[in-house]
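Rest of the complex left out; these chains stay put.
Chains: A and B, in written order; residue numbering restarts at 1 for each.
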Amino acid sequence: MAIRFSSTGLVVGEDTRFSLPAFVDAILRGVGQVMLMNNAWTGLLFLAGIFLNSALFGAAALLGTAVSTATALLLGADRASIRDGLFGFNGGLVAIALLYFLEPNPLTWGCVVFAAAGSTIVMAAMASLLDTWKVPALTAPFVFTSLCFFLATARFGRLETTNLLPTAGLPQTAAVEGVVTAATVGEGLFNGIAQVFFQGSLLTGIVFAIGLLVGSWRACVAALAGSLVGILVAWGMGAAEPAIRAGAFGFNSVLVAIAFGAVFLAPGRGATFAYALLATIATPVVFAAVSAALEPLGVPALTLPFVLVTWLFLFASQRFLGLSRAAAKDSPH
Amino acid sequence: MAIRFSSTGLVVGEDTRFSLPAFVDAILRGVGQVMLMNNAWTGLLFLAGIFLNSALFGAAALLGTAVSTATALLLGADRASIRDGLFGFNGGLVAIALLYFLEPNPLTWGCVVFAAAGSTIVMAAMASLLDTWKVPALTAPFVFTSLCFFLATARFGRLETTNLLPTAGLPQTAAVEGVVTAATVGEGLFNGIAQVFFQGSLLTGIVFAIGLLVGSWRACVAALAGSLVGILVAWGMGAAEPAIRAGAFGFNSVLVAIAFGAVFLAPGRGATFAYALLATIATPVVFAAVSAALEPLGVPALTLPFVLVTWLFLFASQRFLGLSRAAAKDSPH
C-alpha cells in the first residue's frame, strides 16, 4: 500500500515512491544515522537496544523519527536524503531527549511531535547554510531544538521537568572526585556507546556495538576506541569518577571516532590516523568546556561537542594536503 | 534644496539624488521597515503611534533612523537600499532601545548617535555575510548593537540604567502565574504590535495596525494573527499572565507572521500556509528560550527570536520544493 500525500495537495502527481516499506526503511536508516550508519539493520538493532532498556524511549525514538521524516516528505525535501534517513535521526533524538528531561504528560507528547517536525526545519536550514562548504549538519538540529525546549521551561509553567536537567549554577574549579577502577573503565566503555541515545545501560551499549558491527566493522572498532579514549583523557585530566563510569565523557568521543575513523576520512595513512586520534582526544576536553559553558543555563551539552569537534576537523581538513578524505559516496551526510 | 555630502569628500561628483525630500522619504520608509513595510505612509503612521505614547521615543526613532541613514550615505552604501529605508530601521530601533533602558542624559544621547551609526556598520557587515544565501539581516544589527551597550553597563560606571533591564539571574523552572482572561487577550493583542517599538500602549498598537493596513492588508491581518498566536501558545504552555498581557510573547510573533504571511512567501498554497503557521507557533517557544538564555547576563531578548526563527525558516525554505517563495521584487530586504 502506498502512502499517498497527494490528498493534502502537498505532493502532486502519482508519487508512489514512498510506499509503506520505503517509509519504514527510511525510519530504520534514520535511527542508524544517529551514529552515521546508513543501514536499516543497524537502525533496527539500535531500536532493539533502546527497547531492551526502556519501552518509553523506544516508542519515542520511533515516533520522533517518523514525524521528522514525514515532515520532510510533506514539505518536499530531497527524496534521496529522506530515503537515507537524513531527515529522521534528529527527530528521533529530539523525541528521546524531551521525554528524558520532561514528564511524559500530554503537553510533552505534543511538544515531542512539534519538536520532531521542527528538527526537520532546522535540518533543512543547516543543510542550506553548510552546503557552501560541503559540511554536514550532523546532530546540530537535535541539539538546538532540544535546548530550545529545555530553556523554555524557565518561562512556561506547564512544561514539567523530570528533575534530570542540571541545576543552573556558576562554574567552579573542579576537584578530583572518586577513584577510577577497572569497573569504571569496563562499564564506561559500553555506557559511552549507550549514552548516544541517552541510555545508561551496559547491555544496551553492547547491542548498539553489535548494530555498528553489522553496518561497518570499522565503525564498531572506532566506537569502542572512541569510548576508551574519552575515558582515558577524562581520567588523566581528573574528571569525576561517577561521570566517567556513566559514559558522560564517552558518547561524544564515540561519535567523533566513528566520524573520522570510519566515515569522513579514507583509512590507511599515518597522518590521517593521527588526525582522527587528535579529534577524538580533543572531544572530552570540548565536552568539559561546553558542559561548563552551559552550566549557568542549567542545560546539558548533549552531542554539541561532537558537532563542534567534527565541524572543526572537517572544515580544517580542506586545508591539509596530508590527509586522505573519504570519497563522497562513503560520506552518508 | 539638495543635501550635498560632496564637501566632506566622501561622495564625489554632482550627486544630487539625495535631496531633502528624498532623505525624509528614506527615513519614513526606514521606520516602516521595522515591520518589513517599504512604505513612507506606513512609517509616518508608526511615528505618529510612537509620538502619541511618548515624545521622547518619537524623537529617538527619528534621530536614530536619520543618523544611521546618513552614515550609510557618507560611507557610500548602495543607494537603492538606502532609499528603501534598509539602512534606517535598525538605527531607529537602537535609539528607542537605548533610551528605554538608559537614563536620557547627554552621555546616553551621545551613545544613541554612536550606536545608530554603528548599526549601519553591523547592517553592512551582515548584508555581506548573508548575501551568500540571499537571506536578509532583519533586525539583527539592532539586537547586537543594543545588547553591546546594555552589557557594557556592567563595566562603565557612567552608563546609567533606567532599572528596566532584567536583573541578572540563573534560570529557574517556571510556575504558572496569574489567570488569563478576555482582557489579557484583548490588551495583549495590540500590546504585542506596539511592543515592536517598545511601546506598551493599546492605542499605539491600534495606530500601528492602521499603518500596516495602509501598507498591506495582508501584513495587517498577519500581525494581528501573529500576536494572537503568540498569546495562545504562551497561555497554553503556562507563561505568566502579566507578561502575556504586556505583549511580551507577541511582538516577535507579529514580526514572524508578517515575514511569512505577507513578505517572503507567496500566498495561496496549503503547505505555505502551514509553514508560516509553524514559524509563528515556534516563535513564542524560541522567545522563552532566548529570554532564559540571556537571564544570566541581565539583558532582554529584544527581537532576536524573530531574527532567529525567520532566518531558520528562510534558510530551510530553500530546501523545500513544496513551498512558494515570493518573487524577489516583493521581498524588500
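Keep this in mind: a residue touches a chain if its C-beta (ideal position, glycine included) is under 8 Å from a C-beta of that chain, and two chains touch if they have at least 3 such contacts.
Since the model is a prediction, treat every value here as computed from it, not as a measurement.
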item	value
Identical protein chains in the complete assembly, only 2 of which are shown	3
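By definition in this document, only the chains that are shown with their structure count from here on.
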item	value
Centroid distance [mean C-alpha coordinates] between chain B and chain A, Å	35
Residues of chain A touching chain B in the complex	8-11, 74-78, 107, 114, 117-118, 121-129, 132, 147-149, 151-159, 161, 168-170, 296-298
Chain B residues within the chain A interface of the complex	132-133, 170-177, 234, 236-240, 269-271, 275, 278, 281-282, 285-293, 295-296, 311-323
